[in-house]
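Omission of a single protein chain aside, the complex is shown with its protein chains in their original locations.
Here is chain A:
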Amino acid sequence: SPARELTQNPLQKTWEPYDNGLPAGHSAQRGVCMTNCPTLIVMVGLPARGKTYISKKLTRYLNWIGVPTKEFNVGQYRRDLVKKYKSFEFFLPDNEEGLKIRKQCALAALNDVRQYLSEENGHVAVFDATNTTRERRETIYKFGEENGYKTFFVESVCVDPEVIAANIVQVKLGSPDYVDCSNDEATEDFMKRIECYKNSYETLDESLDKDLSYIKIMDVGRSYLVNRVMDHIQSRIVYYLMNIHVTPRSIYLCRHGESELNLKGRIGGDPGLSVRGKEFAKSLAQFINEQNIKDLKVWTSQMKRTIQTAEALGVPYEQWKVLNEIDAGVCEEMTYEEIQENYPLEFALRDQDKYRYRYPKGESYEDLVQRLEPVIMELERQENVLVICHQAVMRCLLAYFLDKPAEQLPYLKCPLHTVLKLTPVAYG
C-alpha cells in the first residue's frame, strides 16, 4: 500500500500523515517528555529536609521543559481540613485523632493525584509528604501500580543541625501554622514536631528497598544514592537534582544594547549596536562594577550585539550559540509591517499561538526552550552569572525562573536597557 500523504501543520510547520483527510496516528513529536505511563514522584524525609523546596523546583523545571507536572503537598490538605494548628502534639505518634486526619489527607491527595494523572493529562505528580515509614510507602506504591503509574522516590537525608535550623528560619517560621507565634515559640514547637517522626523513620534501605526506583540525596547534595532508574524522565530528574544547589547567588538577565536593526524596527539579523546601545553597554559596565559581585560569570550569544555589549564590561565572557535569538526564518530582517504584507497568514497564525508558532524555515518559542535547556542546567550549577541575550531568549529563561506557563511566556516584558536581577528566596 502506498505511503500516507504528509501535510505540513501550518502553525508548527511539522509534517503529519493524513489518512483519508484525517490526521493519523503513528508519529510523535519528540518534545522532551518521553513518558509513556505517568510517573508518581514520592518525596521522603523528616520535616525541614527540603522536600517541598525540591518538589516545587522540580515541578517548575519539568513544566518548563514541557512535561505537565503538579505537586500535591499533604501538609496543605491538612491545613485545609484542620483550620487551626495548635501545637506539635497533633503530630505525636500516639495521637489517634491526629493520625486519622493525616491519613485522610494523604488519601485525599492521592485521589487528586489519580485525577490529575489519569483524567487531566498530567504526566508527573509529585507527592510531597514525609512518607517516612515503609508501610506508608508501600500503600503509595500499590496505588501507583493499580493505576499504571511508575513510582520514583526522592529522599532527602540531612543531619546537619545548621542546615535544619536555616530551613526552619527560611520557610517554617512564615508558615500559616505559626502565624500567631513568635519566632522562638515557632522554632521550639517545630523541633518537637520533627522529633515526633524520628522514632518511626525508616530510611530507604539498600536491601529492603532494592527493587524500588529512587534517589537518596544526602547533606544537601554532597552525595547521592541512585537505584534502578527506569526510564528517560527518571534519568533527567536525577540529572537535574544532582545539578541544583542552595548556595546564595544572583542571576542577572538582560538583552544586548539597542541595535541598528532595533532602530529600524527590523527583527533578527546580526547587526551591531546603535549609539544608544553602546551607551547602555557602558552603563552596564558601571552597574556591574557597583554591584561588586564575587566571581561573576558573563555569558553572551554568538551574535554581534551581545558580544559588543559584553566587551564593554572588561571581564572574561563565554559565547553560547544556543543563546542566539529565535530564528525568524524567511521573516529575518523584516519589519512587522513587511511580514504582515508578505506573509499575512503567518502573521495571523503567530498571534493565534505565539508559543507554538514556528516561523517558516525558522523556530518557535517551543524550539527555543528545548535549545536553552543546557543553559538552564548550567545556570543551576553556577553561582553569580550575567546572561546578555535577546528578547525571546530572555523570555524563555525568565519563564523558567518565575514559573510562567507557555501561554504567558511569549508576552513577558523584557525591555531593552533593563537588567533583571534574580535572587532565590524561600521556595521561589
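The working rule: contacts are C-beta pairs under 8 Å (C-beta built on N, C-alpha and C of every residue); 3 or more make two chains touch, one makes a residue touch a chain; residues count from 1.
Criterion: contacts and distances are computed from a predicted model.
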Name of the absent chain as recorded in UniProt (options "TATA box-binding protein-like 1", "Ribitol-5-phosphate transferase", "Thioredoxin reductase 1, cytoplasmic" or "F263 bisphosphatase"): "F263 bisphosphatase"
Residue of A:134, A:278 or A:354 in touch with the missing chain, whole complex considered: A:278
Selected from A:103, A:228 or A:264 as touching the chain missing from the view: A:228
Residue of A:15, A:336, A:411 or A:427 touching the missing chain in the full complex: A:15
Absent chain, residues of chain A that touch it: 3-4, 6, 8, 14-15, 17, 25-30, 222-229, 232, 235, 238-239, 242-243, 270, 272-273, 278, 281-282, 285, 302-304, 307-308, 311-322, 332, 361, 367, 370, 374, 378, 381
